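The other protein chains are all here in position, but one chain of the complex has been omitted.
Now for subunit A:
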């Protein structure tokens, strides 16, 4: 086999002009397709990346005053399209004052429900009952970092004392995740605040007067749900609205429009690839076949000297595969140059996010494998012609 490969390569590179032609044909088709694919990836990935960078893209909030029970939450958490769900207390009580334990300054902050698996607090896995996550703005203003203690104050008009809840900062949210001063806490902590506003006694937290907590109904005003993926957002929103008869708020229109754009770009690319592949296949099939016809005396000679027919049939396949590898190298080189040029010309600012024209190493490998397989298949007609080579041609055509 080594001898066969050596002979095939020697024969191939002797006629370098044919190699050049086939490589030019390959590059002429592959480079524009790579650029198209890269642009589709670059633009689409940037848009998707923007959406994915913000978990709020996956968020669905119920609107208005509703009534949800822990059983409703358990049902929603069981849906396969749901990544995370939590109940919400009444938005009227969303604002609290926060102070670093032992500190002097207080800051007003929005308090929002969270819990284990909440994408908003990732990479934190979850929050304990006396843990909170704070937004970067609040952390900066109060000098907070993970492990610090905080006091959460809330005051109701009808209560003589303010409620003070102590918590530990589990982590500071990544920059850009949430604007403004925000504290994220387990729903149990928010439920305490709501109970305080509703006039219940909370003796564990120094509020002795008020209605007994045991008589309180477990009902929540809303629910916040995160879809498992962007393409599950719209169906999940529909399902929530249908199941509970509520109105919800989500960035569905924006997400759907990006997904539709990606689908349409993919379809356009697939059509272009199909047409280009048909043309390339015809060109390569006849090119390789013609090459076998042109060099059949060489093949016949090798058969005369004792190479079996099946090895002769591999001769054009080896040459085709080597041509494909060279074509791919040239194509990727030209593609890189084109991508760099496009970045300079369009100044998209997408470079940091992978570039306007973007093909990942894994995609490049997959494309290379597909092209090699494609060229290998295109050489099969040539292989068949080589298989039919009659070694006696060497004697007969000279007589």
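Here is the rule we use: a residue touches a chain if its C-beta (ideal position, glycine included) is under 8 Å from a C-beta of that chain, and two chains touch if they have at least 3 such contacts; residues count from 1.
The criterion applied here is as follows: contacts and distances are computed from a predicted model.
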Name per UniProt, for the chain absent here [options: "VWFA domain-containing protein", "Putative ABC transport system ATP-binding protein", "Cation acetate symporter" or "Na(+)/H(+) antiporter subunit C"]: "Putative ABC transport system ATP-binding protein"
Identified contact with the non-displayed chain, of A:132, A:258, A:375 or A:394: A:394
Interface with the unshown chain - residue positions in subunit A: 3, 7, 10-11, 13-14, 297-298, 301-309, 390-392, 394-396, 398-399
